[in-house]
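All protein chains but one are shown at their positions in the complex.
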């Protein structure tokens, strides 16, 4: 008999923004249940979170190693199927590595890990283990992003010439890391965040979205990163010139000091015959401009979209879906593939659609190259 | 120990739009679990739905009466706490009545029931039983609706003078009820829908939203309803002039033949000093216009909003929340109140915020009056 | 040899909002020149205005009668061709009547005049004289309004079922007429404005726009007007239910106490296959929603529009045109027709497109009926 998939969580105790997001996203469609967790490195706090989540205290653990080993020891019909890693960047590799080596599938927050070395090891381990691995570049979960990707893949815009992707936020306009704000604190700390700040945290989302929608690879880049807030250790703002493998030109702008901006990820892609525009803060509109006919606005849930858009939509047009629903699409697609795996079937291609460990390696490479380009004296274009 | 609340569902088998919505909304916050259901009057189909929802087959029932009686017989630690009724209008009263008489709390879709007589009986039964009853006028669940209500209650707009509420949809522009479309079929059938079509289905949402946001009561109305599609038995379009108790004037427009419209519920309220505008298709914006200072756009999740807006928001500004999240707020607030009840506590006032059986009676009265006004020869204003 | 047309102005001295608008609109395309004026009933102030406008002092007059008679006496090669009347409502009939009787063509601001009796006399005089008469219902001058009208006339939306036209302003939210504000003062004075306030001033624009775009006639109406500001003598807010000759239903809302609104004229028209939406504050977008294909936004100046839209557009798409350009289209079309008349030719049909004295009579009838309906005890529907 079909059963719900069982998820264990690393990090994401009560009060952590992204932990709650992962839980809501994972369980929205009723296919996944949270069965265990190592929510904090402080065992008492971990138990508190577990209780608030109505978990069996026996399955609330003091750290991820304990969780992975003790769950492994449980009977197959009870133990977790996969872990979801929602810790800061420096705590991605450890649990992912251990889970894979114990035969657990993995969902992991982005960016993939702390540095390129870890990234390449993880990629190898995923490949060799044959286990499923999903990276939560959640913005590719939106149905209108998928519609855009499909339109481009089908040549509706002709050859792509120009990409503009931007991700301004403003919440780090002041030195929040000095005010004991947890989110700010690890994101601006090289030991926990890696060599990039805004470019790692949100620039990678922009990079991933650009490659996902266009189906093109960035080939070269030239970057200018900066920390505008005095004393900040990592970039909080930057621009990158892009060249894609097919000759398209692009630019990427990511910033956490664009004061007043919320979470304004936005992409425009222009081809020979027209262009698309999608904005995360109005995610149910896909603006399509044409060279020689009136502009269209395609809407989530409406008629005439590609199947992949419909499959990733839950409710009728005009009933707005948002961030959680898009995030849930990553989990839902992962769950369908995992369910199929458990049943020894091949999942339908339309569900084999979630960011992979390879996407994660691309992201780490992006971080490495933008930082190197920005630090170089002469701003040579760097191959990517 | 705190535990999840247990929900039984009446109607809403797999494939039914609103059933899935209620399930996602109810479980989003992890406080409620679906434990049983009577999903269809066809027992086999009910079981199929139960299986798809991973339910214990023993707790999937062939009809609501069976469910209520057999759940009642289960031990307290196992049986459902409340039922959620997601059937067509003519099937609201029966299960609600039976659930109340067996001591179960009730969540019920809108409009309250089929006619005024049923409505008044239900109101009486809820009052006398002291049980909790929530009506899913889900649009009042949006945080920016609550922000608007609070601004008005605090006099920020001054005395309210003018209300414009409109709810255009276009999906009934053709005679869909002849094409075996389930949603269209019962909504255009007087035996299942009641005396009103569009005015009952969505006009009541508009009426409820107007009274919720303004805190004012409609006192008189004058209506013009019409069925534009040949052979349709109930109104598919109508306008209503409104007068409110405080002297404010208003108008309400609800239509299901406004071709091309999706679900465009929108309200504007003007007072002496300014006005607000909120649109369900852009639910995270609250436009506030002032007589003598620049227009503002207040945004879900941003700083400076009233507590009630923050309490009904899950994620930071710029991470769009939508229809399901607003719907989930109705369930969440209901669940907090029910949880408090189970623990013998008084819930905090900010959570005592979900549509009541009295709101349901207002809605039935609205239906009765607009139909009567529209049918009268001389269109007298009718008291409301 | 072709020459510029010569305009004389009644009213509109320096400082008067609408006088400057008429002058800019009239001269924008270089076909019309202002040659004389009776700008004020105070001869000194009239001269001051004339001087500021670089007019020959000999052709600045103390009142309209003097202007019409003395211009008549000038040689044909010098005297004005037409007058433009930009005075308050009670001062329309006099100069229009005198101009017509002296053989001058007329452009007149709206509404046509003070009451129905004057309106019918003017209509008769225009018809009998054979002179040109344009009424400046300027909002029909926008190219995207004309595009919408043409789409509907060509059946692109199918049979029209529903019209929603609204015109909220907020500038009369306080008792401005007590503060020596000239615009407010005459508009709220029955002796200068007529029997209606907001409904006459802007409601007639809405009514005219609805009939222009749809090509349909309003057949019946039922109105509720109100003065929200204490002591105000005329309505400052009102709603009207409409029935059109073809069976379409509509509503019209006009208000000058919708605090915070600027000049938000907006119309939506729905037919069997789709609907259009146009908003005066975003006049270069025509939103077209379809029952079964993606929504479009047609844009001023872009490819694929009807000829009439292109003819009324001056600059390429993306170079926004506004209120003055639309207003100028009324004058331009009038000028082309007048020029043709002077040359003994028939103007091309696409230019025979400006509001007529008959439109003015419709407007006066609208005022009469909405006031009567609103004042009637039982709100009978009144034929229109």
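Note that the chains take the letters A, B and C in the order they are written out, and that residue 1 is the start of every chain.
As a convention for this text, a residue touches a chain if its C-beta (ideal position, glycine included) is under 8 Å from a C-beta of that chain, and two chains touch if they have at least 3 such contacts.
Because the structure is a prediction, the values reported are computed rather than measured.
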Exercise. Out of C:27, C:41 or C:356, which is the one that touches the chain we can't see?
Worked result: C:27
Exercise. Among B:159, B:182, B:217 or B:293, which residue is in contact with the omitted chain in the full complex?
Worked result: B:293
Exercise. From the list C:37, C:111, C:283 or C:355, which touches the chain that is not on show?
Worked result: C:283
Exercise. Of the listed residues C:125, C:236, C:325 or C:359, which contacts the missing chain in the full complex?
Worked result: C:325
Exercise. Which one, A:251, A:310, A:350 or A:372, makes contact with the chain that was left out?
Worked result: A:251
Problem set entry | Where the unshown chain meets subunit A, residue by residue | 157, 161-162, 164, 166, 168, 170, 173-174, 222, 224, 226, 228, 237-239, 241, 243, 247, 249-251, 253, 255, 257-261, 268, 270-275, 288-291, 295, 378-381
For this session: Spell out, residue by residue, where the missing chain touches subunit C.
Result: 2-4, 17, 20-21, 23-24, 27-30, 34, 51, 53-54, 169, 261-264, 280-284, 299, 301-302, 314-325
Seminar exercise, completed: Where subunit B meets the left-out chain, the residues are 288, 292-299, 302-304
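Heads up, the rule we're going with is that only the chains that are shown with their structure count from here on.
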Problem set entry | Taking each chain's C-alpha mean as its centre, the one farthest from subunit B | C
Exercise. If you average the Cα atoms of subunit A and of subunit B to get two centres, how far apart are those centres in Å?
Worked result: 34
Seminar exercise, completed: Per the C-alpha means, the centres of subunit B and subunit C lie apart by a whole-Å value of 43
Exercise. So what's the Cα centroid distance for subunit A and subunit C, whole Å?
Worked result: 55
Exercise. Residue numbers in subunit C touching 2 or more other chains?
Worked result: 288, 295
